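Only one protein chain is missing; all other protein chains are in place.
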Amino acid sequence: MKGYAERLKCGIITENPTFVQMLGMCPTMAVTTSAINGIGMGLTTTVILVLSNMMISALRKVIPDKVRIPAYIVVVASFVTIVQFLLEGFVPSLYDSLGIYIPLIVVNCIILGRAESYASKNNVWLSMFDGIGMGLGFTIGLTSIGIFRELLGNGSIFGAHIMPESYQPISILILAPGAFFVLAFLIAVQNKVRISKAKRAGEAISICEREDGCASCTNTLCGGKAFTVEGVMGTKDKLDKKLTIKDVIDKENMESKNDGNNKDAKNKDDVNKDTDKKDKEV
Amino acid sequence: MSRESIKNTLSLMLITVIAGVLLGLVYEVTKEPIAREKQRAKEEAYKLVFNDAESFDMADKDYVYELVEEKGFDYDADIEELMAAKDASGNMLGYVATVTDHEGYGGDIQFAMGVRMDGTLNGISFLSIGETAGLGMKATEDKFKDQFKNKLVSRFSYTKNGSTGDDEIDALSGATITTNAVTNGVNAGLYFINTLIEEVNEEVG
Partner (left out) sequence: MNLFLIAVGAALVNNVVLSQFLGLCPFIGVSKKVDTAAGMGGAVIFVITIASAITNLIYTFVLEKLDITYLQTIVFILVIAALVQFVEMFLKKMVPSLYRALGVYLPLITTNCAVLGVALLNVQKSYGFVSAVVNGFGTAVGFTVAIVIMAGIREKIEYNDIPESFKGTPIVLLTAGLMAMAFFGFSGLIK
């Protein structure tokens, strides 16, 4: 029982995908123009995450290691398509507002990240709770950003006007640049917290294998690396040791010399291990 | 090809095929209720833009398309459906059109609009709109929509400086693209239906 509760806590608080891991930034920025869109996107992702986590966990012994990434993609894409039908039919307003970002859930780092780092190694029930925790964490992240942008940008929350008439909405916040600004301040605040924490107590060690969670996402999709590695390292002022594109390039060059009929998955696997190592050095 | 890679390829293919077949099944099962749900939403919208009509019968929109194309139809919008609105005893009250305009900021905007036989626009009701929340989405608020209500106008235009006449629509602040798309869509629908009404009146007269 303890394990399940811990999964929920990890997802919602200690390993929160939005605020701590900075994953799935494309939908985070694109759909949080209002609180209701944020919660809609969050819950949609949660449903898909739970289903794909369970399915991948159930199939973890069947899927050959070398083709696991494409296999995960197929599983996730199937669930995304099913959820898309249902939304189109029964919640058309949400379907219209989220638009192209629904099928793009396929390439959301969180989902493949969890598949790779958790679901493929743990049993179905734990994976389910991991999905619920992570999904709710993501939902809370999106909803709170949505509330913030909608409140200041439009003077309302969940469509209900609550700001006084005299309030002049800061429309830029619900436009594209607003998304960048809000996120920038969010990360800055977080960095601030981390810096002061680090100063107080040296290195803080997370109980949930954090590096693992991010690292697996690094090269699977979207390249979440940009956020995680930089976000963490920037604060510790080790900019010189940061994983740059050059590392990846060098690695790739070496690999291409080795050649062999490496498939997609193998390639990614190697780069992945490489990143893992780097992350641990940090 | 080594044995292992054949095995890998096969298992990946198997997973894909199973996923595809399952998706097909889900699609078949959900197709019916989804279509019904969409139909219900449409009928609700028809009722909203023509609340005194009892029944809506499919009208021949291809025929009207021929008519308007003769006169020239240069709107970036399509008329998806044309319905004849009738009262309980079967008298013609007017027409309802489903218009899709392609100029929206977040993609297509689809709405239903009802026009009486004398050319009065009853109002519009959105079926599908994905504009920016807080900006373009304000088109769905009554304040904007009601500007199209009960107007005998052949063509609307929008203004940013406060509307002065029946045919002027106050633009949504910060969402001119949405305003433009909706106004154009309404104009397309009006043009379409008015062409038909003229034709019908000529035949009768």
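Per-chain numbering from 1; labels A and B assigned in written order.
Going forward, contacts are C-beta pairs under 8 Å (C-beta built on N, C-alpha and C of every residue); 3 or more make two chains touch, one makes a residue touch a chain.
Note that the structure is predicted; figures quoted are calculated from it, not measured.
K.L.:
So which shown chains sit in contact with the chain we cannot see?
P.N.:
Those shown chains that the absent chain touches are A, B.
K.L.:
Can you work out which residue in A:L8, A:C26, A:L59 or A:M163 touches the chain that's missing from view?
P.N.:
A:C26
K.L.:
Just name the one of A:A5, A:V62, A:I162 or A:I195 that touches the chain not displayed here.
P.N.:
A:I195
K.L.:
Among A:C10, A:I36, A:V80 or A:L98, which one is in touch with the chain left out?
P.N.:
Touches the omitted chain: A:V80.
K.L.:
Which parts of chain A face the unshown chain closely enough to count as touching?
P.N.:
22, 25-26, 29-30, 70, 73-74, 77-78, 80-81, 84-85, 99-100, 103-104, 106-107, 109, 172, 175-181, 183-185, 187-189, 191-192, 195, 219-227, 230-231, 233-235, 237, 239, 244-246, 248-249, 252-253, 256, 263-264, 267-268, 271
K.L.:
For chain B, which residues touch the unseen chain?
P.N.:
Counting over the whole complex, chain B touches the hidden chain at residues 16, 19-20, 23-24, 27, 102, 107, 180.
The working rule: only the chains that are shown with their structure count from here on.
K.L.:
Where on chain A does chain B make contact in their complex?
P.N.:
Touch residues, chain A against chain B: 33-34, 36-37, 59, 62-64, 66-67, 70-71, 74-75, 77-78, 81-82, 85-86, 88-90, 92, 96-99, 150, 153-154, 156, 169, 171, 174-175, 261, 263.
K.L.:
Within their complex, state which residues of chain B touch chain A.
P.N.:
4-5, 7-9, 11-12, 15-16, 19, 22-23, 26-27, 30, 33-34, 37-38, 41, 106-107, 128-130, 132-135, 137, 173-174
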